[in-house]
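Only one structure is covered here, and it is reproduced in the block below.
The other protein chains are all here in position, but one chain of the complex has been omitted.
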Amino acid sequence: MSARVFTIAALGALALIALGLVAPDWLLFTVTKAIGFGLVALGIVALMRGGLVSFGQGLYYCAGAYVSGLISNRLEVTDVAILLFAGALAGGLAAAAISPLISRYRGIFFAMLTMALSMVLYGVLAKVTAIGGSDGFNVASPSFFGWTPGVAKADYALFAAAVVAAALAAALCRLYFDSGPGLIALASRENELRVEYLGASVFTVTQRNVIVAGALAGLGGALNGFALGHIDPYFSYWTTSGEVVFIAILGGYASVIAVFGAALITELVRSFSGQYFPESWQLSLGLFLLVVIVFLPRGFGSLWAGRRGGGAREEPK
Amino acid sequence: QETFKVGIVTFLSGQAAQSFGVPAWDGGKILVEKMNAGEAPAPYDKKGFGGLVIEPVVIDEAGGATTQVQEYRNLVQRENVDVVVGYVGSGDCLAVAPVAEELKQFTILYDCGTPRIFEDADYEYVFRTAAHATQDNVGLVRYLKATGVDIETYSGINQDYAWGHDSWADFKAAMGQIYPDATVTAELFPAFGAGQYGTEISALMQRRADVVHTSLWGGDLQAMILQALPRGLFQRSQVALSAGDHSLPPLGDNFPEGVIVGARGAYGFMAPKSELNDWWWKIYTDAYDVMPVQAPYRMAQALLGLKLAVERAMEANGGKKPNSEELAAAMKGSSWESPGGRIEMVNGNGHQAIQPIGFGRSMKNDDGHIVLGDIIRFPARCVNPPADMKGIEWIEAGFPEAECE
Amino acid sequence: MLKLHDIHVRIGSVEAVRGFTMEVPPGAMIGLAGRNGAGKTTVMRAIMGLAKLTGGSIELDGVSMAKTEIHKRSALGAGYMPETRGLIPDLTVEENILLPTWVTPGVDGAARLRFVYEVMPELKEMAGRKALLLSGGQQKLAALGRALTVGSRLLLLDEPFEGVAPALAQRLSEVISALKSERLSIVMSMSELSHSETMLDRVWGIERGANMKAEA
Amino acid sequence: MSAAVLEARGLQKSFGAVVAAKDIDVSVLPAARLSLIGANGAGKTTFVNMVTGWLKPDAGQVLLDGKDITGLAPRRITRAGVCRSFQIPQLCETMTPSENLLVSAEIATGGKPRFFRPARRPETLDGAAAVLARFGLEEYADQPVNELPGGVRKLIDIAMALAVRPRVLLLDEPTSGVASEEKFPLMDRVMAALEGEQAAVIFVEHDMDIVTRYADRVLAFYSGEIIADDAPGEVLADSAVQKYVTGTRR
Partner (left out) sequence: MDLALTIIIDGLIYASWLFIVALGLTLVFGVLRILNFAHGGLYALGSYGAAVAVSAFSGWGLGGWFSLVAMFIAALAVAVIVAPVIERGLLRFFYGKDEVLVLLITYAIFLMLEDVTKMIFGVDPYYVFEPRNLLGNVELGSLFYVGYDLALMGLALICGFGVWFGLNRTRIGKITLAVINEPEVSQAMGVNIARVYLLAFGLGVFLAALGGAFTAPLISVQPGISVSVIIVSFAVVIIGGLGSIPGAAIGALIVGLARSFAVYEFPEAEIFIIYLVMVAVLIFRPEGLFTPVKARKI
């Protein structure tokens, strides 16, 4: 089973890396950034499977970016593997630290509390002038196991690294989602009361998902930090988190690959509408969101379980 | 027939659209039109850029630095523009500059103020055709002194992000030099886009000061003015707007009297009399029947400088469309006349412009309309640090090598 | 006279009711019996319009239900007691009972309330309590009371005795049979007939959403 | 006489003016078959809720094998070996019956979480299928439970509770809403599932036939008090019980 998943992931990664050779630079970059966002969204998907949505993943995204960025700038550690790992670690640790506080919240309160926390980080970072305040700072592109690619190859190298990271993350998530604990997470989304009465702790489940999501967000943050060459508190701003939530919804929690697809689509739509309707890109983006949500229910299959009207008539009252 | 593709990046939505982005692009549009028609006065009278038709590609600067890096790459790698001219936001400039360098893409930052760009790094392909923010507050303090405002206490209200903090820091430093005994009574940092300033205004009036400094801009500034007006803040203290000229046209005669106003350059009311300025003023007001404020001026000086650079590069390479290297070579250290006075690319080893700056005080003219009077212009070298010095250090060192006459 | 002719209802993937026909003469008391999942609830929901007809017709005294907006059906004198009780948690028992009279034209709320309290004094005791606090059975009572306020022509009671203590169940069936009048027809769905077979005029069997082979 | 497995001492609970439990004393022997009957609103569910930790009693204690479990989280009480089914079925609404059973099995087996072992393994799936078969639910196996009729949902609810091999099993109205011809089979299945284990069963029931058939002891509740506690025959003969609960039987 796990062997199968990993082979699929590996093959997929290789295929993409090969395709990358013929892709135009701007696309390479866009895909890299999409993968960064996709990883964060994947974390949200993990949370969604436990019945929660976070509007504050920006916090871990930002933590990952800043930590890896500072390590590269201040400690002159430039190896991509180390830096990405540092990012994931930072995100995971931040989440672990916060999880006891937030894991008992549900629904919109969880969403808003996480958002508030991320906005606090935003406010703080915006003030720390030592690391650029609200303007942030720039980071050099990393090295790859000793090899420092020239400007020409930098984009491709990072793209390849991103693909590998994504494949790994996707495989691990797939396994986790299908595992027993993954199933219990799904169950606690559906009926916490029952899960508790069967003897499992919804709190623990949530905490676990929060940490997973945090680590993924940290990884994504580190990746995008280097892809963009610039890091600023905006990483922790609510709009960033919001965009990723949309990606997660669009991807839906059935498939982990769909999430990355969703990320890419969103990136493309945003930049093309920005390019061709500079005066009204918000309108087109809004329309896009609507169309997707209205006509692509598959993406978010079971979010559509009706609570009111039609659908289920006997939800526990 | 061959075109020269210019990517223009400026705010078309959100807070900064009304005050900076849109007027800047309005100015750019009309100027490009005239240049393509070859109707600009000498030395800008060649059609287009040395015969190449100028083809602008505009995108919105909204969405934060990360978005802008992406859009920048798309402009360069997907749209293959020849030049990018853009960026009002300091954060955007800081983020885009290294990318431009990495992509070896000739790029002009036309507006943003942070000194960090060329103070923290050297660039080959990145130029800024407007002076950085140091001059705004140095000039402002010099103006206060020159117009004999005596100051024992002063306070500041600035937005809570880099621009606000830097402006306030510069102002305080400059005050420390020119008004060494003046003390600060209040430092307020409302959030960007707060919109509600009742509390801040009370605080400013509570902690009454001779001068109130603010670098607020756009909707925030106008809201602050509107809310402060009836509460008499402008009577209690001498308010000084380090970059507020763009609020004059919209507020019109509701703009308070006696306020010191800067424009981050010698623009609009403060612009030096010149044929070029008269022409510019005319085409702009004809097109949009409102006077041009700082943003269009800076867009204009960027495009004019670019035009000359392109044409110089074409002379050098025998009339081909120049590439980024040739453009950089042509632009480096150059200088040209602009509606706002002479632009000299002398700092940041030839990549950072310095320019004269003007200030004035709001007052009623003979037919009762609010205008700026008591205009004083300071020469570029009076308010800008020498090539080898960081802005804030220059101020703290007491403006060495400043040439004010 | 309530007429269901060959009605079909599809819910999501399943066709819950596939061609069910039933006639309820005025003043009749009818049982709708079937195993779990037979379609009893769905039939009732279809009559009230909560489940959409995909085929067939429903008429109450010649008025086509399908053509009557859902919220106008109570005005035809149809009272409904859902299987899931469906009380409004934030409202008191009394308000719950009154709710239909507020929105249904031509019903004298006060009078109906008095009537309900007459037939079910138990309700009077909990009148002031919020519905969300009631026990399962107590909720049944309140829901029945609420159905009575507007159910002047037709009462649809979905498993009225489910989870009700026998003593009370007995009382209820007495109450219900006492309601019997030449105008009011009553339909009771039930998975067990024990409490009431005595008083029923007729039992319609439903099986897999269709009439039981036995009749019709 | 062996020691009580579950013991309630002087449980008190009131909600505002309503007294749902007036010091309730019950002690339950292993393998007991105890039925709770009572008027609606008498306090049966409240009793169940207090024993299983959903409600914290205002006063009194709940002891399991002499250990105090009063007011523990439901989770802990379940782990201690007390589990329950619900008057209103508590299911994973958009999942299918077999998935619901996978969940209960997964949680029941406990142990430390295995993150890379798929939940759907042949053995687990077979397990779920077996349970469905035992309750005669095969035909519904793959329909989301929120599409299932009330009675079926009830069965699944009970089946889930049974997955956790309990010392004490509380069933709140297991047969209400279940078609009459299903009631006895249902109870048979439950009892069969517990065959040979020392598990005590406490079930709330309104159907006296079920009570007489499956209970070896009956508690009759009325407005928060136990008005009778004895063998079925005696309790059902009690005049108060007849007046308030069972009604005059024909």
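Should a chain be cited, it is by its letter among A, B, C and D, assigned in written order, with residues numbered from 1 in that chain.
Everything below uses one rule, namely that a residue touches a chain if its C-beta (ideal position, glycine included) is under 8 Å from a C-beta of that chain, and two chains touch if they have at least 3 such contacts.
The model shown is predicted, which means the values in this text are computed figures rather than measured ones.
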Among A:V45, A:M119, A:V164 or A:I231, the residue in touch with the chain that has been omitted: A:M119
Listed residues A:S2, A:N73 or A:S280, member touching the removed chain: A:S280
Among C:M1, C:V14 or C:L50, the residue in touch with the chain that has been omitted: C:L50
Full-complex contact with the absent chain, from B:E61, B:D136, B:E200 or B:E311: B:E200
Omitted-chain contact residue, chosen from B:G64, B:P98 or B:G219: B:G219
Residue numbers in chain B that touch the chain omitted from display: 13-18, 22, 160, 186-191, 193-196, 198-200, 202-203, 205-206, 218-219, 222-223, 226-227, 230-232, 250-251, 254
Interface residues of chain A (partner: the chain not displayed): 53, 101, 104-105, 107-109, 111-113, 116-117, 119-120, 122-124, 126-127, 193, 238, 242, 245-246, 249, 279-283, 285-287, 289-290, 293-294, 300, 303-311, 313, 316-317
Chain C residues that touch the omitted chain in the full complex: 48-50, 69-75, 80, 82, 86-91, 95, 99-100, 102-104, 130, 132-134, 146, 150
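Just so it is clear, only the chains that are shown with their structure count from here on.
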Chain nearest the overall C-alpha centroid of the shown protein atoms: A
From chain D, the most remote chain by mean C-alpha position: B
Geometric centre distance via CA averages, chain D-chain B, whole Å: 76
Rounded Å distance, chain A centre to chain C centre (Cα mean): 50
Residues within chain B bordering two or more other chains: none
Multi-chain contact residues (two or more partners), chain D: 88, 144, 147, 150
Of chain B, residues touching chain A in the complex: 12-13, 57-60, 63-67, 69-71, 73-74, 76-79, 90-91, 94-95, 98-99, 102-104, 114, 116, 121, 160-162, 165
Footprint of chain C on chain D - complex, ascending: 15, 18, 37-42, 45, 87-88, 140, 143-144, 147-152, 173, 176-183, 206-208, 242-248
Touching residues (chain side chain A, partner chain B) in the complex: 24-26, 29-30, 33, 126-127, 129, 132-138, 141, 151, 154, 224, 228-230, 232, 234-235, 237, 239-240, 267, 270-271, 274-275, 278-279, 281-282
